[in-house]
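One protein chain omitted, others in place.
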Amino acid sequence: MIDLTPRKLLLLDHYADGEEARHFSLRIDKPLAGDLAVIPGQFFMLTVPGFGEAPFTYLSLPDQQGRFNALVRRMGALTQGLFEQPVGAVLGYRGPFGKGWPLFFCAHRVLVVAGGCGLVPLAGVIDEASQHRLPLQLSVIYGARHSAAQVLGRERERWRQTLRFMETCDEAKPLERQGSPLDHFDELFAAEAPEAVLCCGPEALMLATAEASLQRGIAAHKIWLSLERRMHCADGLCGHCYLGTEYVCKDGPTYRYDRYLQVRGAGYPTATKQDQRLC
Amino acid sequence: MRVVPSICTFCGVGCGLGLRVEDGRVIGVEPQPGHPVSQGQLCSKGWATSFAIDPYKRLTQPMIKEHGHFRPASWDEALGRVAEEFRSALDEQGPAGVGVISCARATNEDNYAAQKFARAVLKTHNIDHCARICHSPSVAGLARTLGSGAMSNSIADIDQADLILVIGADVTENHAMIGARMLRAQARGATLVVVDPRKTRLARLADIHLQVRLGSNIALLNGLLQIIFANGWENRAFIDSRCEDIQPLRQHLAGLTPEQTSAATGVTVAELQRLAFLYSHAKAAFTAYGMGITQFQSGTNNVIAVSNLVLVCGQIGRPGTGINPLRGQNNVQGACDMGCLPNVYPGYQAVSDPAVQARFAAAWATELPQAPGLTSQGMLKAAQHGDFRALMIMGEDPLLTDPDQNQVARAFAALDFLVVVELSLTETAKCADVLLPAAAFAEKDGTFTNCERRVQRIRQAIAAPGLARGDWQILAELAVRLGYPGMAWADAEALFAEMAALTPAFSAISYPALDANHGLQWPCDAAHPQGSPILHEHSFPLGRGRLLPVTQVPPDECPDAEYPFAMTTHRLHFHYGGGSMTRKSPLLERETPAGLLFMHPDDGETLGLLNHQGVRVSSRRGYLETRVQLTDDVPVGTLAMPYHFQEAPCNRLTNDAQDPISKMPELKACAVRVEPLPPDQAPSAQAGSREVDHASL
């Protein structure tokens, strides 16, 4: 049986990290064995008493004491409520949920494409690779609206030392790289063509990234993305995160691109104008 | 689990629902398959009933404000305070300085008690309610042309119409089950025509949509009549047998041309001619209208113009026809019927008629006031002038729903004493000196009257939360404290019986008779023991119908260089009034942002606005901040705002210019200016609210 009741989670600390965003340190009270088996890209459900419950991804994975980090951007009532909680506040925790990023796949050179807060779900993978725990050669391109909107300042500082980390802004200042991550694909692919792509960000950016990668010869089964959806139960019951015949909370949130296309179409095929012409 | 039959409270349609009760709590609702109005269906608001009346965030005990803060009080203390304040206001200012604003959501019993309290206890005719701002022009206009201001036909008549004309009403959103019935009629072959400046859902689904210029109703209706006269399409037999002299109206319109009408309304000549032909040749045309007719400074004349069209074509007095004002609140018809208007006793018996005065004085065993009463806006104006001291508001939220919010706030601040009877802490309630917790509809017995004059029973399904009480019980207790014993009814049924005995149109209605049917439509008397689904079959209350020439009046405030947009107000399907009930549903609250400004994409482009960008909207009366929604629902140059949201109260902007006859303020049209906020800046609910905040201190 599933359990829809949260467990106790303590707010240990926080600091500002990007525009309207905060870096939170949290601790699961009395962690269980399963709490230590989190894979980067999975998510947890955070209850802010009185404000509701919402999914967030792990920025760092829980340690033996149940401590982990998360990055939260102020968006609506729940995140506003979280920002008002004092250090030491009791919050609610359920997790981990969903499928994380693939950590072992037949590729060595991997390109990570992140947009905005989409860098957060990828942080675990980047961390693992930068500490050489994964046999990956990682390149990262991170796009944001402008430099003030960039998140994970301390982590980026660290990553820049150990791997190829490229940053670009829609509204760039002098000396900053300008444009969307896609604008730099030619350069990235010319340097050393990746064999696989991991992508997280606004859905439009992810789909464009996938298409641009396909065009450059990367097979659909070597492209991964992570979907954001409204999630309430995280157990595939409440219905909100449907994608075709699946629920993103269980089947995702990470999807191999070919699988994503298949699932999205499986629920409800629609005729397009083009199909009709063919008939 | 048990199911208690009741009536939905979320608009004037009066759908039948069953309250699903478990462990003393309403956990949901079921539609009533056999109900003549709703036929087993409900709208989103009806389905959300259990959230709306949930004890959560309800007022559960009386509160007294001290130093700007509410503190809990006993009923004894709170009612003592109210009685004392009214007594001192009466001593200082006399009955002219006190009054009651009753509630179009409360029962007939509550409303009868409210007007009796005002008249018999406070000795004033200062009694009004929100019909003032929805259908007072219908009451005034149709009284002049026919002699009765209610829907002439029944909702079921839609099934028999072969043409349905909807003017200024967003029926699928605000009277959803009537809209649904119209769509079913269209599916079986009726022609559906919608006249509206906005492309509403019904307009998009209609056979014909005339997208008239905001505020050009009389020009349109006169123009249609002129075409009908010019072609000899009028119903001469009906005019000869049922109407007074038609010549003045003919002469009034003789000089008009279709081209002039087209220029004034923005509707092509061909469309005008087509509608004039179809309407006048329809075997049965059902004419419905809403606040797009009434909420103008020419509201009464707008209604008269509709009435002229209906009479000239003889589309009244038969099944499938009629002139049908769609009432907004669930019991606004009943609150009017019960005499919560300054000029009439229950059953529209004129205060000015000495025989009526004498009858009520005898029945209530007290002297009754002679001086005419004030409307709700009149009371607020008098307060600002220092002539009005103490006011009771039952379940209404004028601070959100009345025009020119800052002016309402100033009036509240000027009162010596404001007592509010409410379910929850509304914006108006925050301004009260004493706050009395009321029972919701599921917590009491009584009756509601829907827009087709159908009186229907509601039944107590659960206990009221905490110390909350029914409105009429509160009023009865206050009456005793003010020295009047004549309101000590045993129960709601006894109260109803007193009312029915004094109200000829209700004389054959009793609770058992209502229980045996799905309600009864008034007039229901010895001559019509089963009620009256159709009015005016053989004659009008005035005898013959009157055709009164009226002339187009533009809105009081039109766009100019400083305020270049015309703005209208409307309602969304998911919310009701000030949102104090519907916004408690997590599902309905999720549907729309708290405040929206609808704007045509071309205007958005001119202003350089992105969809959902924050904007500041200003009129001559105030300003607010909200988000823009770009949509071709509205024409270029016209903006629309729903009025449900305290975070972006569009009535801070609206104009209180009034219809001289009904005192209806012009809520449907004013001029505004729009300035973009920076793309990253969220609109602030506090912007422009200083006077409102002050009034609540």
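Each chain carries a letter (A and B) given by its place in the written order, and its residues are counted from 1.
Following the convention adopted for this analysis, a contact is a pair of C-beta atoms (placed from the backbone, for glycine too) under 8 Å apart; a residue touches a chain by one contact, two chains touch by 3 or more.
Everything below uses one rule, namely that contacts and distances are computed from a predicted model.
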Using the UniProt record as the reference, specify the protein name of the hidden chain from among "4Fe-4S dicluster domain-containing protein", "ABC transporter domain-containing protein", "Two-component system, chemotaxis family, response regulator CheY" or "YCII-related domain-containing protein". "4Fe-4S dicluster domain-containing protein"
Could you tell me which displayed chains border the chain that was left out of the figure? A, B
Where the complex has a chain not shown, which of A:H184, A:R216 or A:R229 is the residue touching it? A:R229
In the whole complex, not just what's shown, which of B:R71, B:R204, B:R236 or B:R690 touches the removed chain? B:R204
Missing-chain contacts mapped onto subunit B: 1-3, 5, 16, 18, 20, 27-28, 30-35, 40-44, 46-47, 50-51, 56, 172-173, 176-177, 179-180, 183-184, 187, 201, 204-205, 518, 573-574, 586-587, 590-591, 612
Mind listing the subunit A residues that contact the chain we can't see here? 1-8, 47, 49-54, 75-76, 78-79, 90, 92, 202-203, 228-230, 232-233, 235, 237-245, 266-273, 275-276, 279
